[in-house]
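For this view, one protein chain was removed and the others were kept in their places.
Take a look at chain A:
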Amino acid sequence: MLTIKNLHASVEDKPILKGLDLEVKAGEVHAIMGPNGSGKSTLSYVLAGKDDYEVTEGSVTLEGEDLLALEPDERAAKGLFLAFQYPLEIPGVATMTFLKTALNAQLRARGEAELPTPAFMKLVREKADSLGISTEMLKRGLNVGFSGGEKKRNEILQMALLEPKLCVLDETDSGLDIDALKVVSEGVNALRAKNRGFIVITHYQRLLDHITPDVVHVMAQGRIVRTGGPELAHELEAQGYAAYVADAAA
């Protein structure tokens, strides 16, 4: 579904991704782990098409289509979703309004009919309930005054509503208490499906205890340096990244 080949990308002329290869098949969950500054968030931004992240070499395709040729909103409509490491605040725009605007924008871009308001409200309430997001929160300005954990849950709510094909979760577990971690993981697991792929970026095994990955990658200095099964995460938890940092530098 997602194929990344020899991806090189720079920020402000500084090379960050240096020849990254990755293949995510429909139905798979891939975890990416790696030391701070290794380029994990950069990868997620490059996939989503953020300005200032310049691809200098390589290719990315989503279901065979050249993702890099598309604008960020077109990528979203194609089914790419990024749960941000640091979700943004938009004062004065109720969360509910934002959700509706986003969903309708994507439906329109795909040439599908917009959802009538009552059906939309019902859908949001259901999904919000299961994530422990109150109606009162949906009325507040988007992420304004939300706690760190609430913001992360709100990201999952958006993901659940938009039903993307490829979900990239950037440290969605950071800042979550134990109960919230469970709620969020259940939210993600509920979305696992044959036709949907996941890239889960995390530093901690505890998330992977809830969301069992099919594949685990280690990223260091802008490259995938090792790939394995779920057991790799346990190994990293025990041994750290020292070996990879040295390897990649060599």
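Operating definition for what follows: a residue touches a chain if its C-beta (ideal position, glycine included) is under 8 Å from a C-beta of that chain, and two chains touch if they have at least 3 such contacts; residues count from 1.
One rule holds in what follows: contacts and distances are computed from a predicted model.
Per UniProt, the protein behind the absent chain is "Fe-S cluster assembly protein SufB"; the candidates were "Fe-S cluster assembly protein SufB", "Phosphate ABC transporter ATP-binding protein, PhoT family", "Sarcosine oxidase subunit gamma" or "Putative hemin transport system permease protein HrtB".
Looking at A:69, A:90 or A:193, the residue that reaches the missing chain in the full complex is A:90. Of the options A:17, A:76, A:128 or A:183, the residue whose C-beta touches the omitted chain is A:76. In the complete complex, the residue from A:9, A:48 or A:199 that touches the missing chain is A:48.
Although one chain is not drawn, the whole complex shows that of A:11, A:68, A:102 or A:123 it is A:102 that touches it.
Screening A:10, A:38, A:158 or A:185 against the full complex identifies A:158 as the residue touching the chain left out.
Those residues of chain A that touch the chain absent from the view are 48-52, 71-73, 75-77, 81-82, 84, 87-94, 97-98, 100-106, 109, 117, 141-142, 158, 162.
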